[in-house]
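A single protein chain has been omitted from the complex, and every remaining protein chain is retained in its original position.
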């Protein structure tokens, strides 16, 4: 006789309404009497209903993994194992999806088939860091399940004090704003750190994220330690005929209110002949005018990325945005991409050597100062790294002449190279 | 035989050039052989030349004052008294000018006459805090000199740990932007604190400054502990015919680039008929459009002041701007002005009771938090006091309901009163 | 027995084998896009080829049946390819405009609301909660479902001034990111310590180091090594709980919800900003969290009514100011809104720019 379906009056209330219901999904799994996971999902529903009643969680961590790896499985043991024995173990496998989260129906079905065999049938597409989260598996099944995913070309993602799973925006695959090959950069970098991902031994977690432009669809600037964001170094490209078409269609007031007045830095003005006056000096490459007039304006031709370090959420020092450590790195040739990887390596090395335990790199910067980090990593100072120079005079400035000479030497050689 | 003029080759180089030369002035005084101060000024020139040569100062402080007062004289004794005996004592009397620094030639001449009798003949119009600085007087002459100034209706200004001399902008006397009677407010407040000015016993200095509008010609926001800055509560007044005249004269591009696009908050737009679209909701009363089109736009009719606390220069915690503690206080009736004074009293009382020694009120706010200050002074919270609410979740929020109820009660009664 | 499995450390899979051919063919050469209707994007490449993307909502926490249903739709209506967005929406791509309408109809018929493009409210970035996490103060899936039900019109239509990105987090660690609106747990009481368990479960120096305000100190309690919290200092953040579960921070009554607004990751027009607290003390009220939902809807409606085209939540508020924000949303402004964290002075209004 099959196990009884638990009464879930509170959860049931989440079955109504227009948005797809996860509760209905859980129930479908629990009711799939022919599947190995039905009892597990019944108990899972029972425990979740209990949480809704008591407003308390009942999971605790532990240690579960696959051979050769030290991370990628999130172990969950129930505190209510006595009452809900079939979901006593309910671990998650974090599996990295193809960059950009592209799937064929075929591969998705294969993944489902494996998951039905070993796990709960419940999968999150995707976790906030970008993993496919196969949620709900017993300890004993973890290894064989992983082996089948692995054989299909999929690998575990990050967890713990290591390099984490990354996200790149859809970018070049389907977006005209894309300033570099996001998927290539992401795979190149992350796949070079698989050792640091699978056998975590960093001071704390380390996340990369890749957005093709300043619209930052991958939330790189705040949600990654190392953000790679597309930009360009020359001027944006304007098609004045298309501009006129926009003005003709939407009117001058639209143009003034929605484009001109919303430019970050007053880099735009409307000429009397309805063409756009653009001042390259003032433009901060904020994407707004491009977004607003996608047919008329494009990023420049000399494309690459800005790299920012130190984004993170609240713990210990409060939220941090990443801040610029490389204003522009051209990304075009293979060598360019190698440079990106090389820089990532140096930053991670710095992190390993200098961060305190449980310290994100943003916290290290806060503690030791940007300048020390730049020197250690071997990066050159640039005024693009600051919103503004210091406002406080409490600084010892002997050595000014030497530092000034360094700058002049760099500028001199940059000019000579031009 | 008269004392010899010192050789001042370095200072002499400051006699050439188009800007009026203070060196020529010092020499005129030194050369005024019929005047009592000529020897003093010769030695003063000698010592100053020495400073130019050695790049060192040679004054030290001490204690000098007038009877009944504990401040207002800046004592200066020379470290080179042996060499330059006649300027061995070279104190400054800080005398408060009429509000707005208005003078008749007559009163200026009388002040000069007194100063020639007792002092060096050197006077600064004015010091950065707003005093007339009568610079260069021997200890013995301080009392009689002050008595003559005092008899003429002039009083000593501030120094040390007390209320300081104040400045109000020219304002209502000759400026169309003026939103209150700056001179009245300034005199009313400062003159109520003469005890705290003349017998300093505060934790540290305390400065008031008064600007008639947000252009802040008195530098109130950063250079005073208690800044009173004019503003208005209703909408600004626009004369659309004058607007059209401006557009006709300067062109639409001028209007877009110099007025519309420079508004702080996109509160303005240009209508197709060349009138100005104004959105009162967005206006932050920044004065720009008024400055740009003084004939067409004016502050609203419901005028008063914003009060900001805590502006100061660098010492200890770095420069601070004042921050808003009263978004709007109407200043029209006598009672309104009394309210301003009453508030000033409460703030100074708070300062006396709570600031540490040598702590400016800006530093106290930094230390104890704005909310505690507001509570102690009896002011109500207002979102105008922040650029934005907290971004950090590290706060204990039990008591939320009580605080929310307070706000609702206030809003309720405000609406009932309207 | 077989050899122990040696993992193939293949890392992030190459997307090309799984990518729609039209995307592959035009990779990196897209020229412009528009939105023929809510939920549908048209991208045109330099080659002249166009692709229509139809976007729909999912529950993120998907059962395999639902995944297979999506696969069936993909096979029948969309060439057998799909992708997911960073917000758990699904996107099907077609190269033939004629296939758009049937695809939309099919998705809607199967319960997947089409929308989330352009100036709509997209799916909430959601986290784990009671379903899976070991430290949650609330559920995430339930909060998301309740909110998305309430906002369904705004998902299906593009009537907002700009994109609205909502996040939620089920504890103060905040795995959900910054949001135009964020619904997060906010504890209101210091942790209650189970002293019997500390010695066996917690590495005391590590826990002490984890507290952002140095409120924890090692102490002997009943003769056993334990920890002590200075309740005056404690900001109830719960950071001590993950490394030391005996420091129970979750409380059915005192773990509340808080709502934050104006977070923004994009550097578009204005620089990225953190979200700001606007309401707290909101009951953590399953299964439908009506109080939190109400406030979110109030904020959304005020934004919709008041903001101008392109203004993100933070930009709208920057323009109209916080006094008016609290007025139009009818939310109380309290002392808790004033920042007290490091650098708090910078959040005060240090100008004579004011709104009435």
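First chain written, first letter: the chains are A, B and C, and each begins at residue 1.
The rule we apply is simple: contacts are C-beta pairs under 8 Å (C-beta built on N, C-alpha and C of every residue); 3 or more make two chains touch, one makes a residue touch a chain.
Everything quoted here is computed from the prediction, not taken from an experiment.
S.K.: Specify the residue from the set A:2, A:201, A:282 or A:413 that touches the hidden chain.
M.R.: Answer from the full complex: A:282 touches the omitted chain.
S.K.: Which of these touches the unseen chain: B:2, B:294 or B:413?
M.R.: B:294
S.K.: Using the touch definition from the top, which of B:81, B:262 or B:277 touches the missing chain?
M.R.: B:262
S.K.: Kindly state which of the options C:115, C:161 or C:272 is in contact with the chain not pictured.
M.R.: Result: among the candidates, C:272 touches the missing chain.
S.K.: Tell me which residue among A:324, A:348 or A:361 touches the hidden chain in the full complex.
M.R.: Of these options, the touching residue for the absent chain is A:324.
S.K.: Of the residues B:317, B:341 or B:376, which one touches the chain left out of the display?
M.R.: Missing-chain contact among the listed residues: B:317.
S.K.: Could you please point out the subunit A residues that touch the chain left off the display?
M.R.: 214, 216, 221, 229, 231, 233-234, 264-267, 281-286, 306, 308, 320-324, 327-328, 365-366, 369-371, 381-398, 400-401, 403-408, 411
S.K.: Tell me which stretches of subunit C touch the chain missing from the display.
M.R.: Subunit C touches the missing chain through residues 267, 271-272, 342-343, 345-346, 350-353.
S.K.: With the missing chain put back, which residues of subunit B would touch it? List them for me.
M.R.: Within subunit B, the residues touching the omitted chain are 10-11, 13-14, 16-23, 25-26, 28-29, 32, 48, 51-52, 54-61, 66-69, 74, 76, 90, 92, 96-109, 112, 115-116, 121-126, 128, 130, 135, 143, 146-147, 150-151, 153-156, 166-167, 169-170, 172-176, 178, 181, 183, 186-187, 190-191, 194, 198, 214-223, 229, 257-258, 262-264, 286-288, 291-292, 294-295, 313-319, 321, 357-358.
FYI, only the chains that are shown with their structure count from here on.
S.K.: Could you find the two chains linked by the most C-beta contact pairs?
M.R.: Most contacting pair of chains: A-C.
S.K.: When the C-alpha atoms of subunit A and subunit B are each averaged to a single point, how far apart are the two points in Å?
M.R.: Computed value for the inter-centroid distance: 50 Å.
S.K.: Subunit B to subunit C: how many Å between their CA centres?
M.R.: Here the centre of subunit C sits 48 Å away from the centre of subunit B.
S.K.: Suppose each chain is reduced to the average of its Cα coordinates; what separation in Å results between subunit A and subunit C?
M.R.: Taking the average C-alpha coordinate of subunit A and of subunit C, the gap between them is 13 Å.
S.K.: Would you mind listing the residues of subunit C that make contact with two or more other chains?
M.R.: 172, 174, 212, 237, 274, 308, 341
S.K.: Scan subunit A for residues touching two or more other chains and write them down.
M.R.: 257, 262, 314, 318-319
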